[in-house]
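Only one protein chain is missing; all other protein chains are in place.
Order as written gives the chain letters A and B; numbering starts at 1 within each chain.
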Amino acid sequence: MSDVILEVKDLKKYFPIRSGVFQRTIGHVKAVDQISFTMKRGETLGLVGESGCGKSTAGRTIIRLYDKTEGHVLYNGRDIHQLPPKELRKLRPKMQYVFQDPFSSLNPRVKVGEAIGEAVVDHGLCSKAEIREKVLEVLNICGLAPYHYDRYPHEFSGGQRQRIGIARALILQPDFIVLDEPVSALDVSIQAQIINLLSDLQQQQNLTYLFISHDLSVVEHICSSVAVMYLGSIVEMASRDELFKNPLHPYTKALLSAVPIPDPTITRERIFLKGDIPSPANPPQGCKFHTRCPVAADRCRTEVPVYREVGPEHHVACHLV
Amino acid sequence: MSSTLVEFRNLKTYFYTEAGVVQAVNDVSFSIRAGETVCIVGESGCGKSITAMSLMRLIASPPGKIVGGEILFEGRDLLKIKESEMRMIRGNEIAMIFQEPMTSLNPVLTVGDQIMEPLIEHTLLSKSEARKKAIQLIEQVGIPRADQIIDSYPHELSGGMRQRIMIAISLSCDPKLLIADEPTTALDVTIQAQILDLLRQLKKDRNMSLMLITHDLGVVAEMADYVVVMYAGKVIEEGPVKEIFKNPRHPYTKGLLLAKPVIGQRKERLFTIPGQVPNPIGLGENCHYSDRCEHAMDICRASQPALQKDGADSKVACWLYEGEGAK
């Protein structure tokens, strides 16, 4: 089972910046700037980067929550950005999305059981009579109790709401789930519960995850391969072990060294990055990272590095590698 | 060790809500020594921020109220002094920075105005002197082009820059204690590394104490000299940082350390602490962790363990180390 489920080719998503009385477009925020990768069935790809690097936008554009600017997203060989609305709706259950904020992603006025079950009914995947049973089954799988069916979202803690969000995606029997920082809003003890739940579900149902996160320790735990994004572009992508043992891009190295390690006896060589992340509306010329790069050369300021394969399944965009 | 700067003695801060009384901080005692970094660790709702707000006497009342205990700052009980005296201590001797650098700066004032304000208020500097000092402070927190930045507005700065400005404001009157409430939670890892480094540096240069509130054990390991672990309004364990990480005593502390994935130490499966943090309303007389604890005994469900000395400089509140469980 190693067939390709998702193929992203040169995907771009620009948001126009409008200004003035006539709302003229005066520029673009290049949230996603030409990213490409493929995903195999059953794998978990981690998409990491700092805030504003476009990782969430990428996740949303991939399942066509946002319309693309350019490029292709092939899901099982079909370009989902070319599908007519009816076909797209039919495909929706197969591609699901779990949101970061378990508070605003649930309608406060809809009971949990109904929130989980409504899409199944709406898609006609299940008769009204069976629906309750089906929801109860999913609740159980996600570690929730039957009596939770008739409750409202505000009666749940953050971790439980995230379970509800997962249950809502799971009941549609998806193949592919985009997990957008699913544990970032949760406490450590709850975070571990949700991560284990996600791993279990993946094994049981052969799910494919696109795991968006800024937390490298979580990514190392759950992902089989990792792509690092900076200002809308993927700067490095490799299998998990390769990336964490042998990071090549200076940004990846800096990111890894910046993660605090919960062991006071370890003191590490830390790479400090200068300054802040530039605005994606006006990214630097040449290599986008050169303004903060500790090893930037003259060439980096003028020439855009090519994203190329440097080792088995190891891609990087840097002149110095 | 050096002298004690702050001592919390049996602090109790309750919130009186529609649904019942929340014992947000319930009988908390620990101390912070001069020049030391104390980290308060715990999950959301454990009372770590409320403890800090109680020290600043910034609990909104109603619904909150400090119902008991003492907070000694250099021997003076802060809960007994007048509001006017407290105002002199706030910002002057104890300063505080918050999690959200976006909302804790006033958007309609320039950065310089906001740094100069406490200077003029507390140190009686003239306006031009205050401006000079403000530029110095901005340079000290590692922002280049300080003379330009001083006239910019908060929205023109990034999150990391704003947090630096907040730190500059808090340092303006040379406080003896800086309280940092999740100072890096809203920031990216590379920026977090910068800010933590800055705080460490400033603490060393100025020999001030740092009370760092965080939920991130990685931050604790990097910053702390001494760690206080809180759960459901109570201190359940405290000790020197190496002791806490090498030899955690309380099952909750152990669980937290095991549940966190660590780079380079990948496990097939994460350890989990079952269940949820208990509802803070109507907590019983049992050990609040007993419902989630794998070692829970009958006594844990019946009565609360006291915070007891265990080892040279550590304390733990758990029946496993007391009475019949201590075998």
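Basically, a contact is a pair of C-beta atoms (placed from the backbone, for glycine too) under 8 Å apart; a residue touches a chain by one contact, two chains touch by 3 or more.
FYI, contacts and distances are computed from a predicted model.
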Checklist entry - Any idea which of "Binding-protein-dependent transport systems inner membrane component", "diguanylate cyclase", "Glutamyl-tRNA(Gln) amidotransferase subunit A" or "Cytochrome bc1 complex Rieske iron-sulfur subunit" UniProt assigns to the chain that's been left out? => result "Binding-protein-dependent transport systems inner membrane component"
Checklist entry - Which listed residue (A:44, A:69 or A:96) would be found touching the missing chain in the intact complex? => result A:96
Checklist entry - If the hidden chain were put back, which of A:32, A:47 or A:63 would touch it? => result A:63
Item to check | Residue among A:26, A:110 or A:310 that touches the chain left out of view | outcome: A:110
Item to check | Listed residues A:26, A:145 or A:304, member touching the removed chain | outcome: A:145
Item to check | Hidden partner chain, residues of chain A it touches | outcome: 63, 65, 88-90, 92-93, 95-97, 99, 101, 104-111, 118-119, 122-123, 140, 143-145, 147, 150-152, 154-155, 165, 168-169, 172, 193, 196-197, 200
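FYI, only the chains that are shown with their structure count from here on.
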Checklist entry - Quick one: chain A and chain B, Cα centre-to-centre, how many Å? => result 32
Checklist outcome for this item: Note: in the complex, chain A contacts chain B through residues 50-51, 157-160, 187-193, 195-196, 199, 214, 216-218, 220-221, 244, 254-266, 270, 272-273, 276-277
Checklist outcome for this item: chain A partner, complex, touching residues on chain B are 43-44, 158, 160-161, 188-194, 196-197, 215-222, 224, 241-242, 245-246, 255-257, 259-264, 266-267, 269-274, 276-277
